[in-house]
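Step one of this worksheet: look at the structure below.
Note that one protein chain is taken out, while the other chains of the complex remain in position.
On to chain A.
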Amino acid sequence: MLAFLLTLMLLLGIVIVLAYAERKVAAFMQDRMGPTEAGPYGSLQSVLDVLKLLQKEDIVPAAADKKLFKLAPILIFAAVFAGFAVIPFTPDLIPAGIGIGVFYLLAIISLDVVGLLMAGWGSNNKYAMLGAMRSVAQIVSYEIPAGLAILSVVMICQSLDFQEISYQQGVLLNRFPGLEFEKNWLFGIEALGINTTNIGGITTWNIFRAPLLLVAFVIYFIASLAESNRAPFDIPEAESELVAGFHVEYSGFRFAILFLAEYSMMVLVSLVAVILFLGSWNTPLPNLTTLKLANWTTGTVGELSGILWGGFWLLSKTFVLLFLQLQIRWTYPRLRVDQLMYLCWKVLTPVALVIVLLAGIWRLLMV
């Protein structure tokens, strides 16, 4: 229960910051100023937006399928929020440390699709229906390259446990029960003979441990943009043609929940990308002969320093990825439906399949 509340609070905080950052970043990239009035530099703007939404009337269209319409936002948010249960925030802080975290995450996020379809159908609105159908088609399609990219990580790490994958990517490798005698080699190739177990830092991140995971990371990042309905894959929402896609009929609290779910999805996919590819809560600084940078910036596991350093690295890497998501939204134009499907089925999926194959071979080099 405590983990539930803490995660919810953390998530709300991040989403508020993200919503404000989105408006400011968008404004700066377009040579505008963004919010300036509410609070210093408009920093209270997103808080006020939330307060405004909570005060608004909750309108349910007369012709809507009321049960589905009312339930959909809660289902969507619940599906996304449930994904946070297996996210390790620090070396010893994880809401639910289950052994099949990766599998659970992929499964529970897929529920999102059901909620989207409920919202689109329940609204009894053409735009909402179109938006929901596009959204579902897109999310279901892009789960395949994303899933394959994640699969290649799982093959390299030989684990479905997020916490174990995190431990593997840093100096704390041998502290994880069951990994006491594991070793990290440079680029994961034992034949090179360079032991990086105690060097840590960026040299043990998955994208460094098995450089082909860099390609998997790019694939995953593109697919995750599509899964969270972000530009340039935002055809389900397409402000200019579908008004807002599946949530066009929603107002007040329910809209706030949908909005929250959308931004939570962004945070979640970025967190997963960081955990699987970019070293999770591990520091990027390696230990150099006498400069024990990695040890200094890791802290002691189980103590406050470990929690603070872990949280700091995880969140700062996540925010870098989130910024990239924002920047991409304000840089690239929206793809057409056929281009979207082309990219998914004819480019990303074949490449991801090859990566999975190569990841299997790479794993053989690592042991």
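Convention: a contact is a pair of C-beta atoms (placed from the backbone, for glycine too) under 8 Å apart; a residue touches a chain by one contact, two chains touch by 3 or more; residues count from 1.
Methods note: contacts and distances are computed from a predicted model.
For the chain that is left out, the UniProt protein name among "Pyruvate dehydrogenase E1 component subunit alpha", "Multiple sugar transport system substrate-binding protein", "4Fe-4S dicluster protein" or "Crp/Fnr family transcriptional regulator" is "4Fe-4S dicluster protein". Set against the missing chain, the residues A:Met33, A:Leu192, A:Leu288 or A:Val337 yield one that touches it, A:Met33.
Among the residues A:Phe4, A:Trp296 or A:Tyr332, only A:Tyr332 touches the chain that is left out of the figure. Those residues of chain A that touch the chain absent from the view are 25, 27-33, 36, 327-328, 330-332.
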